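One protein chain omitted, others in place.
For reference, chains read A and B in written order, and residue numbers begin at 1 within each chain.
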Amino acid sequence: MTQQAAPETVVEPSDSEKSKRTTKWLGIAVAVSIVVFIYASFFYAPEDSVQGVVQRIFYVHVASAWIAALAFFVVFLGSIGYLAKRNLRWDAYAGASAEVGLLFTTVVLVTGMMWGKAIWGVYWTWEPRLTSVLVLWLLYLAYVALRAYVPDPSRKARFSAVLGIVAFLDVPIVYLSVKWWRTLHPEQVIVTEQGPQLPASMIVALMVGLVAMTLVYVYFVRLRFNVNDLEQQIKREVAK
Amino acid sequence: MSGTEVNGPVMLAIGYGLAVVLYGGYWIYLKQKASRLETTLRRVKGSGN
Partner (left out) sequence: MTALASREVESSAPSAVPSTLVVEGLGKEFGWTRVLSNVSLTINEGEYVALMGSNGVGKTTLLRMCAGLSVPTEGSVSIAGVDLRRAGPGLRRRVGFVSHESLLYPDLTGRENLEFHARLFGVNDPESAIAALSELLDLDGILDRPAGVLSRGNRQRLTLARALLHGPRIVLLDEPFTGLDEESSDRLLAVLDALVASGRTVVMTTHDRAVAEAGPRRLIMLDNRTVAVDRELPVPTRQSAPAPSEPPAFTRPSLTTPPKLFRAAWAIAAKDLRVEFRTRDVIGSAGLFALAVLITASFTMPTGAAASAGAATGVLWISILFAVLLGVGRTMARESADRGIEGLLLSPAPRESVFMGKALASLVLMAVVDIVIIPLFLVMMTSDGAGSNPFALIGTVALGTLGLVIVASLFSGIAVGSRLGESMLPILVMPVVIPLMVGSVELTRLALGAGDSSSVWQWLGILAGFDLMVLLAAIAMFRYVIEE
């Protein structure tokens, strides 16, 4: 078969060496920031006077939650970007970000359950924020599942972009409905709002956590993106 | 505040442990998948030309 110079739409293997080096340095930065984060949350921040040592799970829990929200916002942007520009790169970012966001959300749920068990005595309660996060998790699980079941890349991109946009717009409505749903059944409410006055050192530890988790997020998205790229290259080679 | 008898440090350890397992597991999964795919790609490219 004669080789036809097929214009590549996504794969750019030329800069792979440079990109590999960037990923490597990013990995090192991630490792350092995690060490700092662990120090900050276990040694730098003071022990909570009411909750005791278990409160230290707060840092990884909240930082993960914020980054999960960031990840799903990136899915939303990537979805709009794909529909407007029709470049599969947008879709690849959305797809990678959704998967990583799902991972972060899982961590939020798991750490939240352990924290809840320690201070409320139950792993799970249908409290508004917990429930909203669970719905969020389910929404993006559907998104990731959809991607797995649509083999054609441009169709996958179109379909998941539509879901990525609808899911993101749905989140505020989910939160409101779940909040009212529970407030109207007061017998179930056992969670009180987090006290607004956090000591400054706790806030510093949380900020360190945010930086560390942001780096982890970017690193994971890059790795996921790389896997995606390799899969595409293989499929292209096979299709030739 | 019921159930304060539950052991805080244990829950902290389990929670942190699970977070580490999840993040670490995903990292290892991506790393391994990438290296497996790189091998496949080299093989496919080699046989293709």
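The rule we apply is simple: contacts are C-beta pairs under 8 Å (C-beta built on N, C-alpha and C of every residue); 3 or more make two chains touch, one makes a residue touch a chain.
Source: prediction; values computed, not measured.
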Left-out chain, listing which of the shown chains it touches = A
Sort through A:29, A:53, A:80 or A:207 and give me the one touching the missing partner chain.
-> A:80
Which of these, A:27, A:52, A:121 or A:153, touches the one chain of the complex that we don't see?
-> A:153
For the chain left off this view, which of A:70, A:113 or A:167 is in contact with it?
-> A:167
For chain A, residues in touch with the removed chain | 2, 4-7, 9, 80, 83-86, 135, 138-139, 141-142, 145-146, 149-155, 158-159, 161-163, 165-167, 169-170, 173-174, 176-178, 180-181, 184, 232, 235-236, 238-239
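Just so we're on the same page, only the chains that are shown with their structure count from here on.
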So, in whole Å, the Cα centroid of chain A is separated from that of chain B by 14
In the complex, chain A touches chain B at residues 51-54, 56-57, 60-61, 64, 100, 103, 106-107, 110-111, 113-115, 117-122, 190, 216, 220, 223-224, 226-227, 230-231, 233-234, 237-238, 240
Contacting residues of chain B [partner chain A, same complex] = 1-4, 6-9, 11-12, 14-16, 18-19, 22-23, 26-27, 30-31, 33-34, 37-38, 40-41, 44-45, 48
